[in-house]
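With one protein chain withheld, the remaining protein chains of the complex are depicted in position.
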Amino acid sequence: MINFLPKQLFLLDPLAIFFLAVIGLVCIPSAIFSIGYMREEPLKKKVLAWALLMVFVLSMCSVVTAGNLFSFLIFWELMSLASYFLVVFDYKHEKSINAGTIYLIMTHAGTACLMAAFFILYNYAHSFDYMAVRHAVVLLSPQMRNIVFLLLLVGFSTKAGVVPLHIWLPYAHPQAPSHVSSIMSGVMIKIAIYGMIRFFVTLLGPGPAWWGAAILVLGMISCLVGVIYALMDHDLKKLLAYHSVENIGIILLGVGAAMFFASLSIVPVAALSMCAGLYHLVNHALFKGLLFLCSGSVFKATGLRNIEKMGGLIKAMPMTAFFFLIGAMGISALPPLNGFVSEWLTFQAFFLGILQSPGAIKIFMVVSAAVLALTSGLAAACFVKAFGITFLAMPRSKRAQEAREADSSMKAGMALMAAGVVLFGLGAGFAAPLIFNISQSVLGIQATQISFHLVSIIPPAIAAFLLVLGGVIFLWFKFGLRTRQVQYNTWDCGYYALDSRNEYTATAFSKPFRIAFGFFLLPYRKSEKIRDSFYHIRKFTYETHTTLVFKRYFYEPLARMIYGAAFKMRKLQPGSIHLYILYIFITLVTLLALATVF
Amino acid sequence: MILNIILSGFLVVTFLLVISKRITALVRTFRTQSIFLFLYTLYMGISQRHTELFIVCGLVFVLKAVVIPFVLLRIMRRIDVEEDLGLLVNPQLSLIIALGFTYLSYLLAHNAMALKNSMESAAFVASITAVCVGFFIMVSRMKALGQIVGLLVMENGIFLAASAIAGGMPFFVEIALFFDVFVFVVIVEVFVYKVNRLFTHIDTSKMKSLKG
Partner (left out) sequence: MMTLNNVIMITGKAVTLALFAPLVSGIIRKIKDTLRMRKGQSIFQPYYNIRKLFSKNEVISGNVSWIFYAAPVIIFVSTACALFMILMAQPGPDMKNGLAVLIAAFFVLGLGRFFLALAGLDAGSSFGGMGSSREMFISSFAEPAAFIAAFVLFMGGGNCFKISGLLAGIAIFMVTIAETSRIPIDNQETHLELTMVHEAMVLEYSGRSLALIELAAHIKQIVFFTLISWYFFSVLTLGCWSWLLFSAEIVFIGLIVALIEISVAKMRLFRVVDFLSFSFFIALVASIAAGLGL
């Protein structure tokens, strides 16, 4: 009756190959980076780390190439477990264990939803094969299809870190070793996007319009919430983790718009949106991987993650700073790098959608575009903060002062990723049509009305313009002008003792945003004054915090509820073995009774 | 083209009303809105060559753009309360809500009314937005003057709607309406003055305490 052995073990369609390529793009440089990063660890730990990494990467590859629900689920679990062990790799820290636990709970809650959805599908298809599922989908009633959609949505959103299920991401990603964070943030959360595309688009077929709209709305929320939290956070890796939430949102904007337009049968726009989403997926994998590697290099050199204690690192670690700058420019969507191309494509897709869709949908698309614009503005602000406070000006602590540049393997890893960031920007003319073809095959359509003429011209043209005119000005300054440069102190209003304590801090930098988004962040401050007298304050401490709304008003009450329920359940466990046997007996009888009724 | 400019001006001013944080700003913005309404009726009068319309338009100017703002500003000076309007809803949220009104009236113009003439639907959208915004100001502002201006804004909106859709109300109704509004403002002036003398404030959100 139960046919566990599926006919089709692996499926290598363009979508799978695309994701394999993404995995390769991030994992190879990260692995190279890890040689230098793990150098000081004892051999035993090194071996363990490599083994776990291999399992992790292989399981990811297997998830995207799986040809049936069963192996998908198995490899999915393997991926989760391998990454869990990598998160708690630094098991002596209590923080790591905590982060790992949160991660484990969330990811299993998600997997439970996936399992439920898969069993429903199996019930109709009587097979785990994708092909059988594809054919059986017509048998599902619309309600059933919606239930399956919602279950899968919750399951994949948990893994992808979509708000409000993002809670584990800012804990787990920073705790893992940096090359693993790079892979987790760059690739693993994308596997969930793979799941969404695989199930919502290719298997469950073009669903009703609200599926796409729901994903678009989730994308918008994730974008804004992610970037606002990132602005508030001054832990470099946590900040990057929040940016992953934001970028997942941007990817979902593309994917959601694709689903939305596909269900309205505005086909070319759907393909373009999907292309924009997938393009951003590659880009995010590259620049987020790069940024995590750079943060790892900084961490290795200074032992710090709090950017308030850094500063001036550009002089000690020029290469790391340069690579971080490339990554920051990419993620802030600055031309001619890769983030620009994909966000630009997303805007174009929205605009084409506006031109071709009726009435109210236009306004929905306009709002989505506005959210994307706000997000990219805020992201740029956040990376000015991240780069400026970390690398520029004067060092704010002794450890930052004594930082040394990373070694060659780490530099090689970062350089590879940075090259990817630049190439996917300048070479958009090659990459975009390729990804467009993939998205066409994903959507199962043939629409070739979209021309990528402009996409292939503009980024190189901008780059050429910048280089030529910039070069001319540089040469003119160097040889044409007869003025001198005099070195002096920074303007200090005649104070003559300007030091790192006078610098603008990250907290100060983000203050305008903290106040403007105060309705969401609910900031509060603690200050403490130690006085000699009313007029003379000897010591003054000041802290400002923001409230994590989702944690405070959703997860904490939920956790309390679960604990409360568990305490009540304890009454069932008096420790008597006879009673336990009775329980089993009662359950058995109830089941038998139920079986006779149905 | 001129009509377009007038209507977009009207719409922008309506949105400005929503973010006014002070009583004087609110009254002045109301005055600007009335001036746009005056321009609208003037344009209608010129294009349709109705003598009655000119009278109406003169009344709009004299009453709504000159007298009523003057009276309201005078109350402000006389009772000498603080300027702050007391926003129950902050400006950003107010703007979102006002945008919702515009969208609603857009749907109304598009689906329910099935207005074909683009100018008509534009005026309709502007007027319904103004009516809703007037309501909203009445609901969400603490000070009594907020309620007064809200009502006047609503009246402006209804006036615009009437002249856009129905080609204007009958002449006498319009005159009567103007008279009504004027009397309303005068009475309200007296009352606000009295209320302020009695309670030393004109904060309507504190009226709950009157309940026995």
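Chains: A and B, in written order; residue numbering restarts at 1 for each.
Rule of thumb we're sticking to: a contact is a pair of C-beta atoms (placed from the backbone, for glycine too) under 8 Å apart; a residue touches a chain by one contact, two chains touch by 3 or more.
These figures come from a predicted structure and were not determined experimentally.
Q: I'm checking contacts with the chain that's been left out. Which of B:V81, B:A98 or B:L160 qualifies?
A: Touching the chain that is not displayed is residue B:A98.
Q: Based on the whole complex, identify which of A:L139, A:L469 or A:I537 touches the chain you can't see.
A: Considering the complete complex, A:L469 is the one touching the chain left out.
Q: Among A:L43, A:V138 or A:V486, which one is in touch with the chain left out?
A: Of these options, the touching residue for the absent chain is A:V486.
Q: Looking beyond the chains shown, say which of B:V125, B:A144, B:L160 or B:V195 touches the absent one.
A: Looking across B:V125, B:A144, B:L160 or B:V195, the contact with the absent chain belongs to B:V125.
Q: For chain A, which residues touch the unseen chain?
A: 311-312, 314-315, 321, 325, 329, 332-335, 340, 343-344, 347-348, 351-352, 354-355, 359-360, 362-363, 366-367, 369-371, 373-374, 376-378, 380-381, 383-385, 387-389, 391-394, 453-454, 458, 462, 465-466, 469-470, 473-474, 477, 481, 483-492, 498, 500, 502-505, 508-513, 515-516
Q: Determine and list the chain B residues touching the chain excluded from the picture.
A: 1, 4-5, 7-8, 11-12, 15-16, 19, 91-92, 95-96, 98-99, 102-103, 106, 109-110, 118, 121-122, 125
Here is the rule we go by: only the chains that are shown with their structure count from here on.
Q: Can you check how far apart chain A and chain B are, centre to centre, with Cα atoms defining each centre and the answer in Å?
A: Comparing mean C-alpha positions, chain B is 48 Å from chain A.
Q: Which residues of chain B touch chain A in the complex?
A: So the residues of chain B in touch with chain A come to 90, 103, 107, 110.
Q: Sort out for me which residues of chain A touch chain B in the complex.
A: 359-360, 363, 519
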